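Working notes, structure below.
Missing here: one protein chain of the complex. Every other protein chain is in place.
Which chain is which? They are A and B, in the order written, and residues in each are numbered from 1.
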Amino acid sequence: MTLLSIENLNAHFHTEDGAVRAVNGIDLNIEEGEKLGLIGETGCGKTVLGLAILRLLSENTKIEGKILYKGKNLLTMSDNEIRKIRGKEIAMIFQNPLSSMNPVLTVGTQVAEPVELHQHLKKQDAMRRVIEMLKSVKIPLPQERVKEYPHEFSGGMRQRAMIAMGLICMPSLIIADEPTTGLDVTIQAQIVELMKEVLRDSGTSMLLITHDLAVASELCDNIAVMYPGEIVEYGSVRDLFKDPKHPYTRGFLNSLPSKGFKPITGTSPSLINLPKGCKFHPRCSLATDKCKIKRPELIKVGKKHYVRCFLYD
Amino acid sequence: MSLYLKLKKDKPAMLGIVIIIFFASIAVFAPYIAPHDPLELNLEERLLSPSVDHPMGTDNLGRDVLSRVLYGTRVSLSMSAAVVTIIMVLGITIGTVAGYFGGVVDDVTMRVVDVLLAFPSIILALVIAGLLGPSLTNVMIALGAIWWVGYSRIVRGSVLSIKEKEFVEAARAMGCSDTYIIRRHILPNVLSPVIVLATLDMGHIILSIAALSFLGLGAQPPIPEWGAMLNEGKPFMESASHLMIFPGLMIMITVLAFNFIGDGLRDALDPRMQEMLIK
Partner (left out) sequence: MKKYIAKRLAIAVIVMLGASLLSFLLLYFAPGNPAHAILTAQLGHDPSLEEVAFFMMKHDLNNPFLVQCSQWLYMITHLNLGTSFRTGEPVLMEFLDRFPATFELAFTSMLIALLIAIPVGILSALKQNSILDHSSRLVALCGVSMPNFWLGLVLIMFFSLKLGWFPCFGYGTASHLVLPAITLGTGLAAPLMRLMRASMLEVLRQDYIRTARSKGLSEHLVMWKHGLKNALIPVITHMGMQTGHLLGGAVIVETIFAWPGVGKFLVDGIYARDYPVIQGFVLVIALFFVLSNLAVDILYTYLDPRIRYDVENKK
């Protein structure tokens, strides 16, 4: 069953330098229990997409399209209704846990908030639940550490606490925004291991936003590749790794250290000044005149494999 | 974007600049603009309410308030400019010497700074001005003697960081003298934060001069200084409220204009300098 379905989503906002078109006509589905990876370079609009789902973007952002969660449109809900979804049905795990946690509140207080709010647990019961939760994300001595402040935690422990905070209400969907970025490599591996374990146990769906293909391939079933503002390829992890179709995906894969570190020439366009036609054509060695004028549609190339490129027309 | 362009976009800051230029020209051309002699007594026209002949009325000695207020811009602007100059010279000299030479000189200066900061500045100024005896010059000395402290701290901080830069090291390696290095490399870099800080402080300085004059420690009668005018008019405030309103408004508008500019500068500054000023 489809848990979350994004239909023709657009998100634009104005800055001093011009209109930022961060998300342009994105369609995505997440099934129950599915782990979907959203892959892209920094500044391609993937975080904006994640924030748009929970309506956490600033008020001056124009959002169009639909985001259906269990059939209900999150974008047209009242503030009260969306608040009952946030943290309870859909939870978020942010990158950089140091700045994402409140410096003046204890970790325990912050992890407890979702259950106090949504399950109306009393303070003591909530704290018991928090300790359980911290134990399950393998934070040692949880009964001591709930009383500590975020800056007293190490980077890895803070991210564990963030994960505990996201999972504490047993949400149906977790949106994890770069959960391993900024951590040491060994700690990254531990966090990935941990997420694998807790997600398997809970059966929660996940939208993993990352620029790290290795992390996505570890944690996800399917992957959507995003290139400024739109999805250029979608497929299972297997399809995407074995048989990447879009020139950008291929380039992305080739730039991995394991495949020889060959970077894609050029830089990705800014969201303010997007090229016409296929957004990738200025960097694409296979681009034709057509690519410069017309925007390609998403074409089915396999059982569950789609690509936005004229090569497969 | 340059500081100037950013500031140009800032409407209040531009308004502030316009007001200050306007007041400065009043100060320069006061003798031509003022309808009467600000010191001329006319005991028959005491405490008159505003009229066509005296748009701001007359004071207890029959002097024209408008003329006195106009001449007051001279006193306030020149006094505060003088105080700012004293502060900048003292602050830059002491801060540069302490920062550049370091060691004992630096330690001693910074302890003096700590001690001066232990006193609320206006109270210390009050006491110094009081001990020296009431006069505008003494107010200037008193304010200058305490206000350099903050400036020397900032200057010292930036001198310390510039001193470590490669171009200074290079100049030293080439055998340039200390005075040459200070003049050529240190001072130009220190000057702009100090000027910005001075703009931010102008309002404060004007208020302090006015406050000390109001307490009778600054400008002495018959000098048309706004604070002193308020002090002179105080006994007559029940019958002649115009004596209270106009000089006070002038102080407020001048200070407001400087604060508009200061706010604009603060917003337009690059973050590096903002950080320096906050310290």
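Simple rule for what comes next: a contact is a pair of C-beta atoms (placed from the backbone, for glycine too) under 8 Å apart; a residue touches a chain by one contact, two chains touch by 3 or more.
Remember, it's a predicted structure, so these values are computed and weren't measured experimentally.
Per the touch definition above, the residue from B:Val28, B:Leu41 or B:Val115 contacting the chain not shown is B:Val115. When the missing chain is restored to the complex, the residue among B:Ile128, B:Val196 or B:Leu265 that touches it is B:Ile128. When the full complex is taken into account, the listed residue touching the unshown chain is A:Met101, out of A:Met101, A:Ile231, A:Cys278 or A:Cys291. Taking the whole complex into account, chain A touches the unshown chain at residues 51, 54, 56, 83-88, 91-92, 94, 96, 99-105, 110, 113-114, 117-118, 149, 151-152, 165.
By the touch rule set out above, chain B reaches the unshown chain at residues 111-112, 114-116, 118-124, 126-128, 130-133, 203, 207, 210-211, 214-217, 227, 230, 234, 237-238, 241, 244-245, 248, 251-252, 255-256, 259-260, 263.
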